[in-house]
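Have a look at this one.
What you see is the complex with one protein chain gone and the rest in place.
Our next item is chain A:
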Amino acid sequence: MARDTLTGSRIRERRLMIGLRQADLARKVDISASYLNLIEHNRRRIGGKLLVDIAAALSVEPSMLTEGAEAALLATLREAAADAGSTAAEADRVDEFAGRFPGWAELLARLFRRVGSLERTVETLSDRLTHDPHLAASLHEVLSTAAAIRSTAAILAEPGELEAEWRDRFHRNLHQDAERLAESSKSLVGWLDDSEAGEDRTGVPVEQVEAFVAGRGHHFTELEKGGSVADVPLDNLASGAAREVARSMLAVYAADARAMPLPEMVSALDVLGLDPVALARRFGVGLPAMFRRLASLPEGVLPHEAGLVICDASGSILFRKPVTGFALPRHGESCPLWPLYAALGRPLVPIRRRVSQLGRNAAEFDCLAVAWPEGMPEFDSDPVIRSVMLILPVPTAERGRQAAQPVGASCRVCPRRDCAARREPSILSEGF
């Protein structure tokens, strides 16, 4: 319905708002109540002197009755209906809605604008969070320097004479940028090779917890001695969400420590060696618990480091314990070729793969993974599946003795071109 045909609805709305009976208004403007009724239901057009008289009787400007709600309000309401893609909203009657219920219309428009503003905020925050700040900063530095070099070099390579002052300045810039590129490239490679370095990882709750656990060396003496989760100080965790994630993680740690006490673990390792299946049998626990326990042993108990990654069925990383030489992306989106994900497709089937990460220093790792249903299975309910992967470095002397499956860290920083699992182009191949 067009806006100018809704004058009647606005007259009715205004009349009711000021508590004037239809018959009284009709009498004031010298028309019959039945005619006013037709006007109010938009069945008779109105204008001229009668409109002016009714507006005066209702103490409003005539334009308030003819134009009704602001055009911007109507535009916003139409936008809201279109944005929702809803067939339930009568978009063709938006004028009528705004005319009859101006308060509700304004409220709806305000909420729609608020949603838009929040979406933009989420977009902005998501943009900042989903990109690893360290990686983004390093790559930005490299690419910006490359841009400066490319641009400057192209100017210098142009035929013809360049003014001496400009030429000298560009030569100087080129030299500076070449130095800077060498430094930033070196720093980027160093960062990629040093995945366990103690960077500031105080982003989302899971990262705060990882930083907290790493700060404790992945080992909690309080829980090893039979203490409860409440005995572990969580003051370093800034957010309530992080503390909640930490408590949940520590409860699992405490249960593992009770089931596999440290002295017994040390003795069992002496006898059985680093054989997770034999160790799990010895303690009567599942492989996921044994993997977690092995990764939480204090330094020196195992012959080498042990990394750990846990994910849920969506592939989202829930926990990471880094191990030297095996890059674990900080913001998810890991390499789908990791045995961690292969295990998700075959729950309860242990998977062992020797892998090497591409683009790195050719280190090899034995990755042991298994997926398991979390909690008690229930009828008519899909189990909550999680997957865990223990990452054990292959000693240097043993490297190259058996085929190692090439895997990456994440597509974004993986140089392998012919990979069927690739999700997106590598920034390494794009940028250089």
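Just so it is clear, a contact is a pair of C-beta atoms (placed from the backbone, for glycine too) under 8 Å apart; a residue touches a chain by one contact, two chains touch by 3 or more; residues count from 1.
Basically, contacts and distances are computed from a predicted model.
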item	value
Per UniProt record, name of the chain withheld from view ["Cbb3-type cytochrome c oxidase subunit", "PorT family protein", "Sodium transporter" or "Response regulator"]	"Response regulator"
Which residue of A:M17, A:L107 or A:A147 touches the chain not shown here	A:A147
Touching the absent chain when the full complex is considered, from A:E13, A:E40, A:D95 or A:D177	A:D177
Identified contact with the non-displayed chain, of A:E61, A:D168, A:E183 or A:E424	A:E424
Those residues of chain A which, in the complete complex, touch the missing chain	120, 123-124, 127, 131, 136, 139-140, 142-152, 154-155, 166, 169-170, 173, 176-177, 424, 427, 430-431
